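The structure's right below; bear with me while I get my questions together.
For chain A:
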Amino acid sequence: MLDTSLSWNDIFFLLRGASVTLSLTAWAVLGGTALGLIFGIVRAGGPIWASSLLGAVLDVFRSVPLLIQFVLINSFKSILGLDWSAFFVACLTLSIYTAAYCTEVVRSGVLAVPKSTRRAARSLGMTYTQDLTSIVLPMATRVMLPSWIGLTLGVMKDTALVLWIGIVELLRASQTIITRIQEPMLVLAVAGLLYFLMSYPLARLGARLERKWKRQ
Partner candidate 1 sequence: MLHGALVSLEIAALSMVVGTGIAVFLALSKRSSNQLLIGFSNLWIGTARNTPALFQIYMVYFGLGSLGIYIDSASALLIGIAFNNAGYLAETFRGGLEAIPGTQLRAARSLGMKPALAMRLVVLPQMFRIVFHATTNQMVWALLMTSLGVVVGMTDDLAGVTQELNVRTFRTFEYFIVAAAIYYALAKIFTGSARLLSWRLFRY
Partner candidate 2 sequence: MIQINDVHKSFGELEVVKGVSLAVTKGEVVSIIGGSGSGKSTLLMCINGLEDIQQGQILVDGTDVHARSTDLNVLRRKIGIVFQQWNAFPHLTVLENVMLAPRKVLGKTRQEAEAIAERQLAHVGLSSKLSVYPSKLSGGQQQRMAIARALAMSPTYMLFDEVTSALDPQLVGEVLDTMRMLSTEGMTMVLVTHEMRFAREVSDRVAFFHEGRIHEIGDPEAIFGCPQKPATASFLKSVL
């Protein structure tokens, strides 16, 4: 067997880190998608001034490194003297970051629904909201899903950066173990495997849905 100092405790430590990764991802995707849906619909069909303003603001969040955003929001909370946990700061930042990208995904999804279809719905007497919920969103989801899955997977990988504001997720956990037992390749291999295992099911699901919908 392998001659290693890696103990089962260490493995559990890594798994706990992985669970932190997953929970951060879940919160970020939840918040980000909710915001993204609203912003995306505004950007796709709302008034021009709102759309451009929103676009410009969200663009900032896509053009600044996530690491810098963590630091900024963290220090901002300190300046305001707020008593937020690091975890909350991380979730907040990641949610806004996710929302910035999700908005574009939603926007292209909504724009992909042919105008003629929407006009037909309105001609039948449906209100704007009914058109949106019964016609646009179901059709748009088909277009959006592959990108959204890609986005979710991306966020999961981005959670690694929260180590900078002191949260112990999977990568930080592996770093701790490496410093102790000095076997970087092995520990990183295990961590890599965990990352892979966390992303694979979702990626496969996405690929399968894409194939299924392509056939229809």
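Keep in mind how these were chosen: all candidates are chains of the complex that A comes from, given by their letters.
Here, a residue touches a chain if its C-beta (ideal position, glycine included) is under 8 Å from a C-beta of that chain, and two chains touch if they have at least 3 such contacts; residues count from 1.
Every value quoted in this text rests on a predicted model; they were computed, and no experiment measured them.
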| item | value |
| --- | --- |
| Of the listed candidates 1 or 2, the one touching chain A in this complex | 1 |
| Parts of chain A lying in touch with candidate 1, wherever the complex brings them together | 60, 63-69, 71-72, 75-76, 78-79, 153, 157-161, 163-164, 171, 174-175, 178, 182-185, 188, 191-192, 195-196, 199-200, 203 |
